[in-house]
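All protein chains but one are shown in place.
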Amino acid sequence: MFTTGMGTTATAAFALMTMAIAVPTGVKIFNWIGTLWNGHLTMRTPMIFAIGFLWMFMIGGLSGVMHSAAPSDAEQHGSYFIVAHFHYVLIGGSLFALFSGIHYWFPLMFGRKVSEFWGKTSFWFIFVGFNVTFFPMHFLGMEGMPRRTFTYDGDMGWNLGNLTATIGAFILAIGVAIYFVTMIYTFFKGEKTTKDPWDARTLEWSLPNPPPEYNFRVIPTVHARDGWWYEKRHMEEVQKEQAEHAKEDEAHGGIHMPYQSIYPFLASVGIFIGALGVAVIDPANTAQYPGFWGPKVAVTIVGGAIMFVSVLLWALEGNDGYHIHLNEDGTVKSEDHHAGH
Amino acid sequence: MSSTAAAGAIDHHHDSTTVTGIPNKKLLMWAFLASDCMFFGCLISTHLIYRLHPPPGTPNARDVFSIELTSFSTFILLMSSLMMALAVNSIQKGNLKSLRWSLLTTILFGLIFLGCQVYEFRNFVFEKHLTITNSILGTTFFTLTGTHGLHVLIGVIWLTIMLLYSFTGRLTEKDAIDVESMGLYWHFVDIVWIVIFTAVYLLEYI
Partner (left out) sequence: MSAPATHATASGHELEQSKFWIFVQLAMLLAVITGLELVTVYLPFMKWILVGALVVLSTVKFMFVIFYFMHLRWDKAFCTILFFIGLVLAGGTMWALLKLFGAEASKPLTLSSPAAIVRTVA
């Protein structure tokens, strides 16, 4: 962008803004380190993915801030250095964090625990493969290899770098494959888990497994930052509190649930169709339908109409919801769908 | 909690709030209007930039615009804003009849405004030969006023639905917040037009 010729003022403004991003990001990195500091870490799969995230994201951020300086960006722009940067932040950053999260919350979502051995194996393949693929790209970029070309001359000096990256890519692919195959296998045949398999600190783990329709019996009162950790150590006090709140809720007509409405989904279908019409359908390819009311406009209008009608019916439903009454053991006794309450 | 507290307090059962003490619906509408401000700000900026530094061959805006028509439609929109405020006032007192009349006049004035816009656009395209593609003035003008017109149209549709809904008997005093949200949107459309009228039309005539 600094190479678009937009003038010194704009360039300076954007360079400053880009550099400014590094400040809160740096704060975040220190926050995360601070969260881990002095902790009794158990190196299970979610933890090693999270630590991997921290390290890889930081590397990506460092190469990113190198792009914020306009003169240095003038060299790096359009080269593989940029590819290396954004893959480090996207794969090293987003993907590692996503994998960590999926692993961690898998027991809550599906009631089964993923095997530690296969989780760790997938991590090491992904980690090694990812670094072998994208680290050489920093050098390739510095040596001048441009982006978005499908081939290059054999005597540019880029051969070894690209070969290394390719080998790394295959290792990364194996790692990701192991990860997803493990997930799918665990979904069907994994070891079933009890409530709170990680001895966790946060409230979502206080739910039974699988979580009931109404989620929480009583809206939890949060006593500490790590609400569930506190509750586990003050069981009696919390149980008394919950019994009181349960009585109050029952007096007010039970647990209030929102409507289970199909209209939000239908509205999204409408938007999807409308967006297809606006963004995807190419008038040039539909030249045999001349005039304004061709496929593009028709699809857009149909999508828009579906969205409009869905939103209208959704609004007319009202937001009263219904109420649930519970038995002693937490199963649903009855549901109250009377209007106006 | 399901019994309404003293008049003037927020009914928590129907108007959920957070620690701000402001009903969520109102908060949402204000946040949306703040973002819409930024949206229109960008469109107005683009128009102003290309009026300050016009590329060669840009038509003269004074030859194209008709200040009389635009003044009339500005006045109409201002009056519709008054009607909307009266509508909100009525529903807060539970006066459904007055609400319906106020909503009807708001809709009528909104439609007159839209009619003036449509007439103006057709005049510009067919008689003055200013289209959205044939000059930068046309592009920025039609994008800006067209987007505003779309906002007015959505507002008119929303008002009509609310008017029809008021006949079903399900709209009562406790639903005043819904009409109020509608009012906020309609007034916003009006204030954007105030800015557009000054920045796009009046500035050309100085």
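Which chain is which? They are A and B, in the order written, and residues in each are numbered from 1.
Going forward, a contact is a pair of C-beta atoms (placed from the backbone, for glycine too) under 8 Å apart; a residue touches a chain by one contact, two chains touch by 3 or more.
For clarity, every value in this text was computed on a predicted model and none was experimentally measured.
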Interface partners of the hidden chain - shown chains only, full complex considered: A, B
Touching the absent chain when the full complex is considered, from B:118, B:164 or B:194: B:194
Residue of B:64, B:144 or B:176 in touch with the missing chain, whole complex considered: B:176
Those residues of chain B which, in the complete complex, touch the missing chain: 4, 6-11, 15, 20-23, 26-27, 30-31, 33-38, 40-42, 44-46, 48-49, 52-53, 55-56, 67, 71, 74-75, 78-79, 81-82, 84-86, 89, 92-93, 173-174, 176-177, 180, 183-184, 187-188, 190-191, 194-195, 198, 202-203, 205-206
Residues of chain A (touch criterion as defined above) contacting the omitted chain: 6-10, 13
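Note that in this section only the chains that are shown with their structure count from here on.
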Rounded Å distance, chain A centre to chain B centre (Cα mean): 37
